[in-house]
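Heads up, one of the protein chains got dropped from this complex, but the rest are sitting where they should.
Read from first to last, the chains carry the letters A, B and C; within each, the first residue is number 1.
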Amino acid sequence: MSDAFLRLHDVTLRYGRTIAVEKLNLAVSAGEFVALLGPSGCGKTTTMRAIAGLLKPSAGRIVIDGADVTRVAPNKRDVGLMFQSYALFPHLTVFENVAFGLRLRKLPDADIKTRAIQALASVGLAGTEEKLPKELSGGQQQRVALARAIVVRPRLLLLDEPLSNLDARLRLEMRSEITRLQRELNLPMIYVTHDQVEALALADRIIVMRAGRIEQDGTPEVIYAKPRNEFVARFVGFETILTAARLAAHARLPGPAYAFGWRPRHVVVGTGPYQGHVRGASYLGETVEYLIESEFGPIKAEVAADAPRHGPGQAVAFDLPFARAAPLAADLPA
Amino acid sequence: MQHARLIATLRRIGILAIAVSGVAYLAYVFFHEPGDDQGGDRLVISVYGVSQDSFRKNLYAPFEAECGCTLVVETGNSAERLSKLAARKNNPEVDLAVFSDFDALAALRRGLLDPIDVSRLSNYNKLYEFARDPIGGHMAVGYTVYATGIVYRTDKVAISSWRDLWSPSLKDRLVLPTLTSSGGPLLLQMLERAAGGSDPTFAGALAQVAANKRSVVTFFERSANLVQLFQQGEAWAAVTGRYNLPLLLRLNMPIAWASPSEGDAGGRNVLVLIKGSRRRALALRFLDKWLSTEVQTAMALDLVDSPANREATLPPNVASLLTYGPEMIERMNFIAPAVVLDHRAAWTKAWNETIAR
Amino acid sequence: MNARTRGLLLLTPATLFVFVAFLVPLAILLAGSFQRDDGAIGLQRYVEFFADPLHQEVVLRTLRIGALVTLAAIALGYVAALAIVDLSPTSRARLVGLVTLPIMISPVARTYAWIVLLGRTGLVNNLALQFGLTDAPLRFLYTEPAVFVGLLQLLLPLMILSLVSALENVPRDAVPAARMLGANWWVVFTRVLLPLTRDGLATGGVLVFTGAITAYITPAMLGGAKILMLETLLYQRVNVTDDIATATVITALLVSMSILAKLVLSRLAKGRSK
């Protein structure tokens, strides 16, 4: 960890008297793509803005490339930031938007031109140089913002929910675009999102945050398969979570844990030791989703559509196989 | 590309230069005191706003040519200018002012005036008696006199006494000066006299006005919207200074100056020197010029001010429009400035209680 | 330097300027109204002010004219604003421009026009005579109605503009929806439009009322010394009779009337829309 490119030491941020981020420690190595994942208000954007320098931590240190930048102004940090709203300059053409950072660096006109045009080409926007931002579609504006952020070759790129304003198809497209660029530039990136799918698809490492603290830090595989606690489990799609205390009355537990969680498709329906009633069934095409009322409370299950179907009100047997369950620790107090 | 940037920068500098010099020019216009560039002295005078064109032609321009100085003129009615003078008492802007005799006395009582060294005035001995020492102590010199009387539409009413103002045919057509204007006390004085009284509290006169206040279109503060009132048909009769008569006659309406049996009230305007003025010699020189026979005659010929200088001679057609000649001046009832000042507060109180409301 | 410090730094020049060149002098003037002749603090000046029947009348007249102008502006304002928002966006902008015009023109010029119009030989009287509405020319100048008309013309645009922007925010379907439910125009107005435009009405009301009680030129030119309002009385007291004591009281009255109007109307707008 000592070779980390970016380090946050016990960083705390306050808005007035409320604490947004508390004693956060974080390390990102060179070339790494890290996703900050969490619900709104968890402190992920605050953390990112602190790294950018737009917010000043009330305590702690931020170190980039071995230098303490805690007191360095944002425009001196050489960190790129791509905004959720794109934040394009409405009065400047696409070219001038991209060239803005280069002009501030007082590069010769010829270099500015080459680099800006190259950056625009690399995001697939060659030929739009003379347009104004408002003449572009949302996806195109997004690409301009990306080009503008990378053209100055920052040593670290921060992305603040960059895809949340796009429709589903464009989002997929941009996702692969960002991955490609990250690999090409070998640029460390921190990507803030509340969408677990995005985080899983993009990041080398995911940091799940809640209430200003880190809940879990791990590879996408680990986060997806082995959430540490109930909060992380729910956030990555474990919809049925039962405490060990509750389960112990009905089953032999495989090991010590505070609770166990199952994804809907890991719940077996039609056969099994437990009984319940179908309260709702939704046909989703490939699968059918059931809401089963049981002695454990409501259970969410998802089974293949070609399996025998159960109508609302029917009694049904089900199983919660421990082989597929994730053992969970108790939540930290919020 | 570098070239284009240079041109853009130059253009920006050019636009900036034009803007800055434009603003600088406006700042110059605004802060520039008239006369600064001529190198000579400036003399600041505070006068009534009426007939400034004539004054410029007959008095200001010739004086500026003689003295090589610049005249800065502040205009306004007597009371307004007096209150500004009082406000700036410790740092006076004005060197010489013109007031009605009682406003001049008010200024004197507020410590705003310096005495006039009349021995240095070459025209002093040509003045009528009324103009020589109107408020005492040689604190002022009169430059004009005006009868305050009644103008009326001869096609609508007949006027032979101040009491005729209350005739029913003038209902809603009568315009009177308000108490706070120079004409106010003069009006009350004549009404009091017409009623046979001589009580300086003017109780009888105030009662007359109060009883007939519904007849009055408006009590004017500035004499000259009188012209408009006649022209618009709002007024058939008005009490005013004779200096308004020429303006009114230009309306081509059957308008005449009444000769009421009680005579007319006499009003005087005077010149005063402001205490603390730094240009005393120049002010005296200007004052003397104003009193000179040529200026007094010229102003009279323009039908602006009746002369206070006995040597100003006027042709009959002009004389008939002004307050001119010993007999006419004899006929006028002057009111002592001190009487006005001593009673004005009481008059105002009574006026507000019974008339203004 | 953090943002708040920077903010303070940027605010300071304007705030300081307004303080020194406006608020402090005003505060001293206002404080003077509570000073007794012997120098102590007291309400003597107010007592003396209101003891004068002329002053009572002027205060009442000021309030009366202010209220009447505001009411008339509301009535005419709705009529005009409803018609304007009915238009296509281009003609709406054009009409809003026309309504804005008078605000930009010198009040002296505007009021002068009324002198020409309302005189006994003016256009209004000529028309009235021609159509036999009256036998003899009527006197309008130097009357309360003249001041009322002048002020209404001066201030009506402010009301129309406030109401137009309020009406623009009313959902387009609100009126047809109410009509579909069988409401007549009066019900639509009182139950739908009025509640939805209450904010604009309050804003416009404050502007018009405050404008009417603090206008100087119009009452001075159309009312004269006989139809005094607080502003013209103040001018007279200061510049003609040099009576600062009375002037301080009038100042306090005018400022508190403006503030009170603002408080009352904005409370009304908030309180009822809950």
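We adopt the following convention: contacts are C-beta pairs under 8 Å (C-beta built on N, C-alpha and C of every residue); 3 or more make two chains touch, one makes a residue touch a chain.
One rule holds for everything that comes next: contacts and distances are computed from a predicted model.
Participant: Name the chain not shown, per its UniProt record: "NADH-quinone oxidoreductase subunit A", "Spermidine/putrescine ABC transporter ATP-binding protein", "Heme exporter protein B" or "MrpA C-terminal/MbhD domain-containing protein"?
Facilitator: Hidden chain, UniProt protein name: "Spermidine/putrescine ABC transporter ATP-binding protein".
Participant: Give the labels of the shown chains that the missing chain contacts, considering the complete complex.
Facilitator: Per the touch rule above, the missing chain touches A, B, C.
Participant: Looking beyond the chains shown, say which of C:Leu68, C:Leu117 or C:Ala245 touches the absent one.
Facilitator: C:Leu117
Participant: Hey, which of A:Leu88, A:Leu146 or A:Val316 is the one touching the hidden chain?
Facilitator: A:Leu88
Participant: Considering the whole complex, which of A:Asn75, A:Gln118, A:Ser282 or A:Gln314 touches the chain not shown?
Facilitator: Touching the chain that is not displayed is residue A:Asn75.
Participant: Determine and list the chain A residues touching the chain excluded from the picture.
Facilitator: 52, 54, 73-75, 78-81, 83, 85, 87-91, 100-101, 104-105, 148-149, 152
Participant: If you put the missing chain back, which residues of chain B would it touch?
Facilitator: 23, 26-27, 29-31, 33-34, 44-46, 49-53, 56, 72-76, 84, 87-88, 90-91, 93-94, 222-225, 227-228, 231, 247, 250-252
Participant: Considering the whole complex, not just the chains shown, which residues of chain C touch the missing one?
Facilitator: So the residues of chain C touching the missing chain come out as 3-4, 6-11, 13-15, 17-26, 28-29, 76, 79-80, 82-84, 86, 93, 95-110, 112-117, 121-123, 152-153, 156-157, 160-161, 185, 210, 213-214, 216-217, 221, 231, 234-235, 238, 244, 247, 251, 254-255, 258-259, 262.
Operating definition for what follows: only the chains that are shown with their structure count from here on.
Participant: Just by CA atoms, which chain is the most central one?
Facilitator: Nearest to the common C-alpha centre lies chain C.
Participant: Using mean C-alpha positions as chain centres, tell me how far chain B is from chain C in Å, no decimals.
Facilitator: A distance of 35 Å separates the two centres.
Participant: For chain A and chain B, let me know how many angstrom lie between their CA-based centres, rounded off.
Facilitator: Roughly 85 Å separates the two chain centres.
Participant: Distance-wise, how many Å sit between the C-alpha centres of chain A and chain C, to the nearest whole number?
Facilitator: So the centre of chain A lies 56 Å away from the centre of chain C.
Participant: Quick check: what residues of chain B touch more than one other chain, meaning two or more?
Facilitator: none
Participant: Spell out, as numbers or ranges, the residues of chain C touching 2 or more other chains.
Facilitator: none
Participant: For chain B, which residues count as touching chain C in their complex?
Facilitator: 79-80, 82-84, 86, 172, 178, 180, 216-221, 228, 231-234, 348, 352-353, 356-357
Participant: Mind listing the chain C positions that touch chain B in their complex?
Facilitator: Residue list for chain C touching chain B: 52-54, 57, 115, 119-122, 137, 139, 141-142, 224-226, 228, 236, 238-242.
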